[in-house]
Structure formats: structure tokens, C-alpha cells
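A single protein chain has been omitted; all remaining protein chains appear in their positions.
We call the chains A and B, going by the order they appear; numbering starts again at 1 in every chain.
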Amino acid sequence: MNIIQFLYNAITIAEMEARKIRHDTTELWTRLVQPALWLLIFGETFNAMRAMSTGSFSYIQFITPGILAQSVLFIAIFYGITVVWERDVGIITKLLSTPASHVSIVLGKSLAASIRGIFQAMMIFVLALILEVHIRLDPIDIAGVFAVTILFAMCFSSLSMLLASFMKTRDRMMGIGQALTMPLFFASNAIYPISAMPVWLQYISKCNPLSYVVDAMRSMLLSGSYENLPLDILILIASTVVFVSLASVTIKRLLE
Amino acid sequence: MINKIWINYKCYIEQEIMSHFNSQDFETIGAIEANNLTKSYHGGIRAVDEMSFTIRKGEIFGMLGPNGAGKTTVIKMIVTLTKATSGALQVFGIDVTRSPETVRGMLGYVPQSISVDTDLTAYENLLIFSKLFNVSKKERDERITSSLEYMGLTERASDLVKHYSGGMMRRLEIAQALVNRPRILLLDEPSIGLDPASKKHVWESIKQLNRDGTTILITTHDMSEADELCGRIAIMSAGKISVMGSPTELKKTVGGDVVTVNLTSAHPIIAIPKEIGSVVHSSEKSIQILAINGEHAVPPIADFFRSHEIKVDSILVNKPNLDDVFMKYAKRRLADEIHTGASQERRNFVRHAR
Partner (left out) sequence: MLSMESNITIFEKLYALWLREFKVFLRERSRLVASTFTPLLWLFVIGIGFGSVATLPTGSTIGYQKFIFPGIICMSIIFTSVFFGSYVIWDRKFDFLKSVMVAPVGRGTIFVGKALGGMTSSLIQSAILLLIGVLIGITYSPLGVIEVIAIVLLLSFTLTSLGLAIGSYMQSLEGFQLIVSFVVFPLFFLSGALFPLDKLPPWLMVITSIDPATYAVDAMRTVVLDIGSKPFAFDMVIVLVYAISLGAIGAYSFGRMKAV
């Protein structure tokens, strides 16, 4: 298999998603409501209460990268449900009957999820600016945030597709989605700093991939210190490769 | 520069196909060849049970049978969507398990349930799939336009597919399968659920495609469809092929036509001379006679009854249909199967959706 061809197939599948979005943007906006509420209400309230010590940043600054990462996580994990729905209507069957390899199909779908993820990240970025949250506006940092978003979305959407091959129904995927996103969100450093947590929670957060993403986001949006960044990104890339490979092998199970 | 790579890649595919056999073989090699093909599931259920068949290049081959006979499973194995448990399956001599992607590049597949992307337009559907089938940019536009025209969808090409009728969606699916100019077109229940007009259109397109050189494999449980379209039919039941042959051959094996003579008034049972035919069934007012050729048997039968001064009310000639063929070989009536099949479908939907 020609590598350009492989990439081209993956991009074509992402193109499907882009075209669908062009026809109907509703879902992009509706998925913004929750993160916007978190930022607006939770963030502002606790900010005003000055209830927490979050280092040199205000609480709402602290929480913004966390909310951004959480909303991308949400989109990525719920992408598995979209894939199950596509299986129900026969689109997955059609895709698997083309000469495109399974890997390119899974990769393409994860790119499709990241398109939606980018949109979320962009809008939350804008919202933060509107709320006058001070975040770094260095172009390199912004590019970094988007790059991490893409990688992050790819990672978790392929995990979601892997799970979908075993869960198989929409109901179960929704259940899994809830069961995954909430704990991942709460047991991470998204809304409170790790240092202030009880030990057992610290331990869980350190094993939580979301914490690393949030950490990377924070360094690009707030602190500008990139010491942890290489490790964060490396872990993310490694997980993405693992999930994409596994999902490519199991995707056929979805048809049975 | 990218285009050049495309064209090279396409040539590469062609070469790969050709390299698997020399030109002599190409004429005689089967389009699809199955040898003791088996697919079994957990619990020992065999969806396909040691099936062997050869589909010749350029024919329209039909697989006729009720739901659960294994037709869809066979198609899925050819399109490499499932792997056979045992046995060999080759498409133009290429083993499907060894080079699945090459095989998929040669096929066009129209699944049983509608599987077009409703959130895209017809044009976009065709565009995406033509890209996935590595159709070069130069040829793409022309092929998309001609496929849409072929299936009568040019006017609605930029409408979202969700606004299409069922018949149009089915036509779009066929158009999509055509865009990569497949060597073999696989249609799983092509006209199921279609209104008569769309059905006819689909049949016409299938026949035209065949005339243009495409080998076609159809699965169906519609006897009239198999009769109308197929050069050869395999009658399947419970994962096995009961009998294979052309529709005419198969109908002949049933034994002939049935002439029903209805009398105006009751008459005791009468013997019919052997030259005219043999009595299959008789009651006081109706006699069923089996004859080799029904139409030719009518005049002598009418003469016979007239000469015996028995008043005849009406004479019917029933030519055997594939339902009779199916009855003979699978020992069940195809029509009955369809009813139970439909309620099972509904039950499955309910179960699935919950």
C-alpha cells in the first residue's frame, strides 16, 4: 500500500465529515452549551468566591484549559456513538467495502472527530477572550493548543471506536460515554490543582491522560513554561498510535 | 504530480490483477470461484455450508432463497466483510483472504439495506466513494456525471440525500457502485421495498450494465426478479445450494405445465389418455392435467371433453414458476418464507433499537 494513497484515503474520510458539517452546523453549537456553562457559571462564581488557591493565576484562568480539554474529550468520546449510528445505517459497511485499508478508515474517522474538536477549542478560546480571561496570545502557543487538540481528539475518538466495536449498540455506548467522561473529568487536574488533592485522588489523576493534556494546555495558554510539554505530547502520540491500531483490527466486529 | 502517482497506482492495480494469470487463463477463469466455502458461527450454526460454485465472466448470476439461506453471508465473504471459516474463495483468480484490498477494488457492492450517507448530497456521496476507489481526478467528474445520468439523478444531484425517496436512494446506491467501473457488481436484494416503477428502472439498468460487460451477482427472494434477470440461478436453502441452472432448465425439471379444466356441472372421474397428459388431481368439477407444453395441450384436451360431451366452463394453463422449483428442491414454499421473514425482521429491529 502506497503511503500517500493511505493518507489520501484517511483525508477523504475526514472530508466526509467536513462536508456534513458544512451542510448542518447545529450540533457544533449545541455541544458548546455545557462547556460554556461550566466556564461562565462555575468559573466565574468560584473565581469571585476566591475559594481556591491556584498559584499565580485566578481560578477562572486555571479552569479555562481544563474546560477546553474536557469539551474536546466529550466530543471525542461521543464520536463512537456517531460511528455506531453510521453502522446502523450501513455507512460503515460501505466504507469497509472500498479498497481503503481499515487503518486509513479509523485514522480518517479520528481526524473527522478532531475537526469537531478544533471547533470546540476555537469557540472556548473566543469565549475566554470575551470573558476577559488573560490567556497567552502568542501564535506559537495558539498553534500548539490546536495541535494538541487534534492529537487529543484523535486519541480519544479512536479509543471510543475501539470500545464501540465491543459495545455495539448506541445505548451501551452512551452509557460508556457517561461512565468515562465524568470520572476522567473529575479525577483530573482540570478544575482543581493536583497538589491540593487528597493522596488517593492525586494518584488517580496522575494516571489520568486528561491531566497531561490539561497540563500541556495550561503551559501553552497560561504559564509559557514548557518543561512537561514534550512528555505530555509523547504520551499522547503513543496512546493515539496504540488506539488507532487496535481499533483498525476490531472495527470489523462492529458489523457483526 | 499527485495525478501521475494516481495513474501509476491504477496501472499497478491492473498489473497486479494480470500478473496473477496469463491472458489465456483470463478468458477461462471464473469471475468468482468458491470451493467448499463454509461460514460457521458460535454454537455450530452454519450460515454457509460447504458451498461450491463458479460464476462466469459476463453473466448475471442469481442466488435465490429465503432469508437465512446464507445469500447475504456469501456476498459479504466475497466483499471481504467477513472471513470464511474454511474453504476457498477467489475473484478473478485472486484469493480474497490474501489480497482483500485488490479484490475490493474490482467490485461494486450494493448492500441490502440502504446505506447512502443521508447528510450529504448525491454528488458528494459519489465524489467521496470515487476518491476511496482511487478514481483519478481527470476521470472522476466525467464518471460521476455519467453515473448520475445513467440512474436518472442528475436533476437532484445537489440535494441532500435525506430528501430522497426510497427508490431514488436505491438508484443512488447503484450509481455509487458504478463509479469505479467494477468488473463485478454485487447486488443484495436490489429491488426490495421498491415501488414497481423503480423496480423496473433498476432491472433495466442491471440488464444494460450486463450488456456493457459487467458480471453481475444478485441475491433475491423475488422469483420474478430472478426469472427476469438471471442467466443462471442457484437455489439456496440453509447454507447449501440445492440446485443450479438457468431458469428455463430448472422449470423444466418440475415436470411441465399444469392445465386446469373446470366443468360446468359435476361429473364422475374420467380417465385421460396418456398422449394428452397425466391427471395430477381431480375433483367433481375440476381436473388438473400435467402436460409437457400447456398451450399445445389445450386443443386436444378441449376436443377430448367435447367428444365425451362433457361441458367445459374454463381452461387454465399454469406454467411452473420458480416457486414450484423451490418447492421441489427445498421442500418449502418460497412465498411462505417471506412472511415469516418479514416478522422476524421487525422483531430484530425492535430488539436492536432498544
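Following the convention adopted for this analysis, contacts are C-beta pairs under 8 Å (C-beta built on N, C-alpha and C of every residue); 3 or more make two chains touch, one makes a residue touch a chain.
Please read these numbers as outputs of a predicted model, since none were measured by experiment.
Asks: Looking at A:18, A:147 or A:182, which makes contact with the chain not pictured?
Replies: Within the whole complex, the residue contacting the unshown chain is A:182.
Asks: Could you tell which one of A:21, A:118, A:142 or A:201 touches the chain left off the display?
Replies: Only one listed residue reaches the unshown chain, and that is A:201.
Asks: Which of A:42, A:57 or A:146 sits in contact with the chain that's absent?
Replies: Hidden-chain contact among the options goes to A:42.
Asks: Applying the definition given at the start, please give the residues of chain A touching the unseen chain.
Replies: 30-31, 33-34, 37, 41-42, 44-46, 48-49, 51-52, 175, 178-179, 182-183, 186-187, 191-193, 196-198, 201
In the analysis below, only the chains that are shown with their structure count from here on.
Asks: Between chain A and chain B, what is the separation of their C-alpha centroids in Å?
Replies: Inter-chain centre distance comes to 46 Å.
Asks: What residues of chain A sit close enough to touch chain B in their complex?
Replies: That would be residues 1-2, 4-5, 8-9, 12-13, 15-16, 19-20, 23-24, 88-91, 93-101, 169, 171, 252, 255-256 of chain A.
Asks: Which residues, counting only chain B, touch chain A once they are in their complex?
Replies: 2, 5, 9, 79-82, 101-102, 104-105, 107, 109, 111, 113-121, 124, 128-129, 131-134, 160, 176, 352, 354
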